[in-house]
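Shown below is the structure under consideration.
The complex appears here minus one protein chain, its other protein chains still in place.
Chain lettering (A and B) follows the sequence in which the chains are written, and residue indices restart at 1 in each chain.
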Amino acid sequence: MKQIAYYPGCTLYTKSKNLDLCARETAQILGVELKELETWNCCGAIYSTVQDDLANQVAPIRNLIEAQKISNKLVTLCAACYNVLKRSNHNLFLPENDIYRRRMMNFLDTEYDGKTETVHYLEVLKNDIGFENLKTKVKTNLDGLKVASYYGCLMLRPSDELNFDDPDNPTMMDDMFAALGAEPVEFPFKGECCGGYVLVDKPDVATRCSQTILESIVDAGADCVATTCPLCQYNIDNQQKLMSKQFNLPVFYFTQLLGLALNVDQKILNLDNHYIDPKPLLKQKGLLK
Amino acid sequence: MKSDKKRIGVFVCHCGINIAGTVNIPEVVKRLKEQADVIEVIDHQYCCSDPGQNLIKETIKEKKLDSVVVACCSPTLHEPTFRKTVSSVGINPYNCEIANIREQCSWVTDDKEKATDKATKIIKTIIKKVEHDEPLTPITIPVTRKALVIGAGVAGIQTALDIATAGYPVILLDKNPSIGGHMSQLSETFPTLDCSQCILTPKMVEAKQHPNITLMTYSEIESISGYLGNFKVKVRQKAKYVDWDKCTGCDVCVDKCPKKTPDEFNHGLTQRKAIYKMFPQAVPNRVVIDAPNCLYLEKGACRLCEKHCPFGAIKFDDQDQITELEVGALVMATGYELLDKQMLGSYGFGKLKNVVDGLQFERILSASGPFMGEVKRPSDGKIPEKVVFVQCAGSRDPENAMAYCSKICCMYTAKQAILYKHRVHHGEPIIFYIDVRTGGKGFEEFYKRATDEGVLYIRGKVSKIFEKGDKVIVWGADTLTGKKIEVEADLVVLSTAMKPAATKEFAQLLKLTQDEYGWFTEAHPKLRPVETLAGGFFLAGACQGPKDIPEAVAQSSGAASKVIGLFTSDTLEHLPVIAGVNEDMCSGCGICIDVCPYKARELVTTEDGKKRTVKVIEVLCEGCGACSAACPVGAAQQKNFKDQQIQDMVKGGLE
Partner (left out) sequence: MENFEPKIIGFICKWCTSAGADLAGTSRMKYPPNMIPITVFCSSRIDPQYILWAFKNGADGVFMGGCHPNDCHYQDGNYKTMKRIPILKNLLKELGIEPERLRLAWISASEADKFKKTITEFTESIKKLGPLSINDK
């Protein structure tokens, strides 16, 4: 089986176990082993924009170097990890950062040529496995489920560094859901900020951001939301209790719905770990017994 | 080759401090006097000034010079000046050469010592060249006194009328079935609010009726050959499937045609038939069949138009026709297009029905437009109560689209907002802008009028446009108050950037240069704005850069006057710096014939019939020198760029 280096990150080990476990399991079914790095550390969490950020960048770069033991690709799921790992590598190998790179290598006491390409699990599904191929592997067709794919900000921007999908009109997750038989729903806020960054500081602002997104998703007629980012998931799911309007809209990780389509064990899907219980919806759609 | 040595004089210009500020001129003069084989070296503050030129003339006479080197600015600027100066005292102008020590030396370095070295070396290369320069006389060529104007918008029409009125025949060509261009689509024009069609249609008719103007509509350039004064242009007249000699433009066929397709003239806001007239005032007032949409031509059944045409004008077996034209000059008047809305992702990718571009809104405002001048929105025909105008949609936006300012949008947006307000009195026009630029006669007053009439200006860029129910939501920032703004609009008008209509392929076909965005490059940005570097090609209107109507018309008259100037004589002088053949050395191998891009060389047998050699058709030679480089024996020598000269120049530059 093809092995690709895998970086789960901290949240996927704790709060977002369902994002992590579903990914590992579905990859296995689709013929790819997400091989977790032997040792890993914090991704850096927030991409640093200060002038001298050597200390901040050491963390992500160390993970990228570690990945080389397994493959030239490093798969990650959390949108924040993806953003930080990919941009750190990009930044380190800019021609103007020659001196900075040497300092980094001196500090880490190693050599690294920048060959580790950070990819998102969605990209593995699209490019390594292929959505057409995925279609043939579906056991439970998600027919009749209207899914709003919410990408959030970190996957898409800055687009010239991440090069993930069109920042104004991303379609990768929608295409995946179409392959699973679900109906992707168009709405204008696919890449808008959920407010997660200010959740602690200004919860009212954060709630307003996610409420705007949810409103447009409901207007568009979606049954549920799918996301890639633990922070977005928490913010859109958990914060519904604080909103001025009650939506009662389940918020999935995309890997959960993928797992559902591939008949992954319910224990792994972990559908109890949600504020808005998604089970009634899935039962109503005949996707869950 | 001359046996006696040339008497060369060198004149080094200070150009104020432009050269002297970096180059140590006395030192240059000293070194040249010591090292170069010249009669005299003199420096002057401004060689191009009258006293400077007089100094050159006096020195030539006094020292009996036969060749001159002027070390100054780029030869593109003052080569003609100094060549005229020396010829006034009897020196062949081609024995005067320029050493460029300003643009390519003093302005590009701060190191005075090195600049002095470089200047000396540059001058030495030119001295070496002059040593072997021959006196040359320009070659006389005939001029076909007939012009071709490509593009029949207001710029093309104006150019054609001006040239025709001066008495020279003009062919006015357009790719569309009718002349008129974008101006015929506009509602009213800023800042006077004249009706656009009312002022344009008389000009269109005048162009049609002018005895010196031949219209060639629905036509495209196929190929072009020849040179200044003597072009041969192949034009493809697209099959119209209608005999225009019989058609009267009565529109019976249009009524009967069952096939509908989006109307390009209304930018897709309405449908037209497969047989159609571009717009009611079309000139020529004739119909054409759009073959890909015609049921008969595509699927073999229908022929309703043929059945109902009272004049038997339908001609289903019509074919494209190739016509070869002989003209002396070409004027580009290919104009602009608007940036495709699909380029603007955050403004809805052109997918939102109630987000239109500037030209679409012109059609909505136009009395002959889709709603007969009533302001309605495309999705449901409702009268929009709140209209948001977004300026700089794709202009001044180097990250996503164009870096330049499209120049006309500030004014036309103000105009559209005023016109909207005139039609929908209780309506609320809101304009988002980065800056309002009102540089033009009556423009600032017009902007003031817009604000006085109740148009709300918000300074800030729009970040996102999306649909919510039947409203269009606009997110923007008010940078003056620092607040985020959300507007629930009924209709959004994007002032999308202007971009050139001429494609890269078209420019390459004509061998014209374009800038990075595709605007045609003028010969000089300030002093030769209507000419191109290619002889015989002129520019009119917005094909050169964003322009409003008066500017386009002014430039068109400028281009026309250049063409008229060219046509005042029936002959022209051709640059004599051409490649010749040394018959004694030529082995008749013919390699030079293959490399010549102009077919200026041909293989002949010498008069005594003993040997094959190459003959040069001097008029066709443009002097690229490719043959000189290719000739294996050195028989092909470009005049004043001989092998010996270039090799000596190299030496001069390395001494």
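Convention: a contact is a pair of C-beta atoms (placed from the backbone, for glycine too) under 8 Å apart; a residue touches a chain by one contact, two chains touch by 3 or more.
The model shown is predicted, which means the values in this text are computed figures rather than measured ones.
Contacts of the undisplayed chain with the visible chains, over the whole complex, involve B. Of the candidate positions B:Lys84, B:Lys114, B:Lys351 or B:Lys611, contact with the hidden chain is made by B:Lys114.
Only one of the listed residues, B:Thr59, B:Thr85 or B:Thr125, touches the absent chain: B:Thr125. Within the full complex, the residue among B:Glu103, B:Glu220, B:Asp243 or B:Glu551 touching the omitted chain is B:Glu103.
Touching the missing chain, out of B:Asp290, B:Asp357 or B:Glu622, is residue B:Glu622.
Remark: the residues of subunit B touching the chain excluded from display are 74-76, 100, 102-105, 107-111, 114-115, 117-118, 121-122, 125, 508, 511, 513, 515-516, 521, 533-534, 577, 595, 597-598, 622-626, 628-630, 638, 641, 643, 646-647, 649-651, 653-654.
The rule we apply is simple: only the chains that are shown with their structure count from here on.
For this pair, subunit A with subunit B, the centres built from the Cα atoms lie 50 Å apart. Against subunit B, in their complex, subunit A makes its touches with residues 166-169, 188-189, 192, 216, 219. Residue ranges of subunit B in contact with subunit A, taken from their complex: 345-346, 349, 464, 466-469, 473.
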